[in-house]
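A single protein chain has been omitted from the complex, and every remaining protein chain is retained in its original position.
As written, the chains take the letters A and B, and residue 1 is the first residue of each chain.
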Amino acid sequence: MSATADGPSRRSFIKGAGAAMAASRLAACGDAPPQNVIPYAEQPEDMVPGRPRFYATAFPYAGFVQAVLAETHMGRPTKLEGNPDHPVSQGATDAFTQAAVTELYNPDRSRTILRAGAEVGWEDFADMAAGLAGPGLRILTGAVGSPTLFRQLQALGERGARWHLHEPWPAPFASVGGAVLRPRLDRAAVVVSLGDDLLGPGPAQVHNLRNWSVEGGGRRRLMVAEPSLTLTGAAAQSRLAVPERRLSVLAQAIAAELDGGNFPESAPAEAEWARWAAAALAANAGRSLLTAGSGLPSQVHRSVLAVNEALGNAGRTVLPTEPALAKAPDGARSFAMLVEDMAAGAVSALVVIGANPAYTSPAGIDFAAALARVPVTVHAGLYPDETAALCRWHLPLAHPLEDWSDGRAVDGTASIIQPVIPPVFRTYSAHAILAALLGEPAARPHDIVRDTWRAVWGEDAFAERWRRSLLAGFIAETAAGPARPRPGEEPSAPPPAGDGLEVVFLPDPSIGDGRFAAVPFLQELPKPLTKLTWDNVIGLSARLAARLGIENGDMIALSAQTGEVIGPAWVLPGQAEETVTLFLGYGRRQGAGEATGRGYDAYRLMPAGGESIGATIRKAEGRARLAVTQPWQTLAGRDDIIRTVAPGEALPREPERPSLYPEWPYPGPAWGMAIDLAACGGCNACVVACQIENSVPYVGPEQVAMGREMHWLRVDVYYGDRGAVHFQPIPCMHCEKAPCEMGCPVNATVHGPEGLNQMIYNRCIGTRTCSSYCPYKVRRFNFFDYAGAMPAAYSGYRNPDVTVRGRGVMEKCTYCTQRIAQARIEARKEDRPLRDGEVVTACQQVCPSRAIVFGDLADPDSAVSRARRGPRNYLLLGELGTRPRTSYLAKIEEG
Amino acid sequence: MGIYQPITEQVADITLQRRFRFRWWLALLASGALVLVFIAAVLWLFAAGVGIWGINVPVNWGLAIVNTVWWVGIGHAGTLISALLLIMSQTWRNALNRFAEAMTLFAVLMAAMFPILHLGRPELFYWMFPVPSTMGVWPQFRSPLIWDVTSFLSYLIASLVFWYVGMIPDLATLRDRARRRWQRRAYGVLALGWRGSAMHWARWRQAYFAIAAIVFVLVISVHSGVAMLFAASTLPGWHTTLLPPFFVFGAVFSGFAVVIVLAVVIRAAFGLHNLLTRDHLDLLGRMLLTTGLLTAYGYLFEAFHAWFSGELREIATLRDQMAGQYAWSYWGAVAMNFATIQLLWWRRARRSVPVLATVAILVAIGMWLERYMIVVTGLYKDFLPSSWGAYQAPVSEWALFAGSIGLFAFLFVLFARFLPLMSMFELKEAAAEEKGEHG
Partner (left out) sequence: MTEERPLALLACFRDEDALVAAARRARDAGYRRLDGHSPFPIAGLAEALGFRENLVPWLAAGGFAAGAGLALFIQWWTSVVDYPINVGGRPLAAWTAFAFPAFEIACLTGVVVAALGMLLLNGLPNRRHPSLSVEAFRRVSQDRFFLSVAAGDPRFDPVATRRFLLGLGAEEVIEVPP
């Protein structure tokens, strides 16, 4: 957002104007979405203005759905919450899903059908499409989890068309012999991961984090070997930094240690670690899990599965199941074969749906050149992206929340996706486009999806099951069943290349493989381990950086056989010394909104499987100005910020701190929060949830670089001794003796009767004294009119229960006071006291690892009171006498 | 000719006869150009918001607060010269007090502007006063900011009253010597019909001494209040009882530096060497040395306090002051505020105009650096390393600072032209006493 200082740019004005028109269309149809959508909990009799409605639906990405309840206000979706009944979500979502609701209103979305750049109508496309089906037609999609989409693709296949699949990054679970290996961390006491980022961002993050968290604050033993630090590595008690090419050796070593086979040649540290890991796995046979990154060679997975089977883990801590995703005809080579056929002139028409191969095609596959040989090219996407620019036809794709579809969660559980808003722009669902190719351009996605499930359920049961499935948000008992991995000899991969510098690839933690690059809320989401925003960096070890004489931000060039990239260097703690990490998702040339042109494009070096490559590195000219939200990432000797206890031990009790001030009586509920540092996985979902719930604006990279990010809740990261990584979510502490309040000259921040540290925006004159006085620096200041500088279209997602803050006003975490008020009103209507757990803050609700507890401290039986009385409770900077209402539960570490 | 008329003529004619026309216009134009910079910086600020500054979280106070603390400190010397030396019957003040008071007034005016300009919503600054409003809310009187609002307001008005009351007899002189009609009318209005009556003089003396006594205690409280803005926080490096006296010493110190600079300029510009003698400069030099040593005591004990506390964070802040990102401001302050003034132990240095002026300018800069050090080093690293940040003032903040110096100079140039630069009647009074002693 470059438009802060000098008013909105012309581009953003036009965007806003367009969005305003769209918004007026919304206002005109303020009733329930058409086609008999059924709300989650109650029959819609009347719409009550001011009362939200929740619809159970799902948000798909990378082939899998995240089951959600969509909160809508007067027909306007404002927030997605995890579906509490869904077996995977259990009420939680990840950061991507939290931001999805803003994508509905994203002004950078595509909104017209284009033929050679000129606007045409749906009929023009339908006329053209009707004649395409036949042997020369190829369909290219990303991972397909939707049964309906798969059914349509099969129907097209019957007419001679061929379906190809291109997903830039491997699916989260490895598969062996046709069976997907789904981990069940909740049943594992010991987990050994070889480069498998179980807890990292992606479609399985919620599944794994939910299972990883231990109710009541225990901790599973986690041992990780990986080349570059991930959230999984950060959570590990024992972590070994090794080049990616050594992971298969470690797998071999563990297997050898357990079955007495040939122990491979390895460095002493590697051998020692492998022996520890093997011993821990063996000691917990049946309750342990060995897992390897899904991008590793298949024979590694074969041997990992063998270990798990030998230990009795298979079927318990890891479930071989039927795949939830549709399998492409040509397997892993699907995309490569398509491009070969295109280049050979064997393709007469290519329809790309929801993929962006012109950007994500790996090194060595020249999609653009091959595309030039295809006579008819169609691209359907959310954004006018790189592929759209190369294709003759471009269709604006509907957002998943705008039209009917279906899909499967990572465990295979199917959901019907019901729209929660009519299309904000004139957009078309993938089902409608495939129907047009099948010669039925008027078919409605609603009917197409119903047809799929009518065939599954049979005509008699259909109506009732359809209704039940919409109500529940998922179709019960559709989880993928067990599968037996087919035995077979995997082709033995060439032994890992020599000793030189290794380059590994990782999807960006905040924008994934680039699919969320156009979402500014995710661009500004600090990447959990670097706290960078809006850019990607080339990660390298401290030793390598010292050897090259470079510091964070210095530009470096990385040359491989496949090409060269230049990007800013960043020292990653815990990085294998001879490994350099490239992050995918940046260097977008088109269709990434405000992030277009930022960062470097790692796909230019990445091989098709995403495996590591060799490269040389050198210093390049210049420095980058990176927008980092947390420049200092060590504790600087202030070890009491993050406290740890040994398992079963207690922290010394917080001393009673007398105060010169009289005690204030808090007759009503005394709201408080406890955050379990042992549970927090640093996934950032809470940060985005808070941002969406409280209509917190994004400010753009220049403002972030100046230290002006607005997140009300931040997750601090500290790198401690012996490779320890600490995450610490910091909301407002709601101090009872708040230094900020005492500094305010105009009573703009005062204490509420329930102990909330309140911020009265319309009273604030912006002296910023409260921020100066705040020991936790949780206050955020509107240095510019950040909310107003955002494209007007984003007003759509804003929470109507939260005030929008103007220029010159301070703001901060309110403990979701609007949610407290809502619960209070409900309780008062029913003439009863508030129940524990009735008020759920946005951060608490979204947290997959249940790290946050909120409630009434005055009620000794409330969950938060129990947590606060517990042995691990401590106050952050408690010695200042501020008496914070937010407390922390210490991390658990073995001595 | 007598002994009185030369004083009258020399001082009053600066105002009434336009003998220094060219130089004066030059000064007015130079400072006027900076006033335009000031106006532009303020308009830009109001149009775009405080975001144009380099401030952020955690350093959410920048040059604006540095400048406020610095300017109001400068004001202190003028008041002390006038009030304290009056009460102590130090007649050497008579050559200095008028322009020193003018300096105070303009400096406090500058100081009072910055806190308003730095607000996120400056148009609502009046909410800091107990004005009944539809919200029904009142100011929050426990806030040190409110203390500063009241102290700045009191100081500004009290300084104006003190200055004006002290000037009435001289305004009457200008009225009576004026030849032009507008001068007669203007000075006539300002002089309020003063006719040197013995009864009037008697009451005037009572009032002047009463005001001086009050203003003297007021001035001590003003910079204590400013210090409280920092000391009332919990931040390491700020939260100390040393701060109020430390701030007051520094304030008077910087004020004397600026008085010396102005004295040297006035003396040369208007040929007042006979009234503003080297003896005056010598005395001012001694004051500078004395207050400088008091300030140095503050530095010493700030460091001692941090070390003696044994508090990790206090020591870390001390280390940041001395070796951190902004150590230049600390060592700059020590060099200019402590090292340079050691020259003033020598009488010859005190009586040398170039040496004294150079030392004074360095002290003024050094005290600004000290304020910068206190504000920025206090904020950029506080309790949680995660919230540590950095700060750099962009041109928008420097422009405002430069503009405020220009506005100060502009007002002073106007004052020098239109109002009596020195207290004529007090000079005559002193001359009469001297005559009495010798004659």
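Note that a contact is a pair of C-beta atoms (placed from the backbone, for glycine too) under 8 Å apart; a residue touches a chain by one contact, two chains touch by 3 or more.
The structure presented is a predicted model; accordingly, all values stated were derived computationally and were not measured.
*Asks:* Considering the whole complex, which of B:183, B:221 or B:290 touches the chain not shown?
*Replies:* With B:183, B:221 or B:290 as choices, the missing chain is touched by B:221.
*Asks:* Just to verify: which one of B:165, B:242 or B:390 makes contact with the chain not shown?
*Replies:* B:165
*Asks:* Among the options B:23, B:203, B:273 or B:347, which residue touches the chain absent from this view?
*Replies:* The missing chain is touched by B:203.
*Asks:* With the missing chain put back, which residues of chain A would touch it? List them for me.
*Replies:* Where chain A meets the chain not shown: residues 659, 661-662, 664, 735-742, 744, 747, 750-753, 883.
*Asks:* List every residue of chain B that touches the chain not included in the displayed model.
*Replies:* Within chain B, the residues touching the omitted chain are 2, 4-5, 8, 130, 136-142, 146-147, 150-151, 153-155, 157-158, 161-162, 164-165, 169, 172-173, 175-177, 188-189, 191-207, 209-211, 214-215, 217-218, 221-222, 225, 228, 424-426, 428-429, 432.
Keep in mind that, in the parts below, only the chains that are shown with their structure count from here on.
*Asks:* Let me have the rounded angstrom distance from the C-alpha centre of chain A over to the C-alpha centre of chain B, please.
*Replies:* Spacing between the chain centres: roughly 56 Å.
*Asks:* Along chain A, where are the residues that touch chain B in the complex?
*Replies:* The contact residues of chain A facing chain B are 4-6, 630-638, 641, 703, 706-708, 714, 716-718, 728, 730, 739, 741-747, 750, 762-769, 771-773, 775-777, 779-785, 807-810, 876-877, 880, 882.
*Asks:* Spell out the residues on chain B that touch chain A in their complex, using ranges where they run on.
*Replies:* Chain B reaches chain A through residues 48-52, 54-61, 115, 118-122, 124-125, 127-128, 135, 137-140, 142-146, 149, 229, 232-235, 312-313, 316, 379, 382-390.
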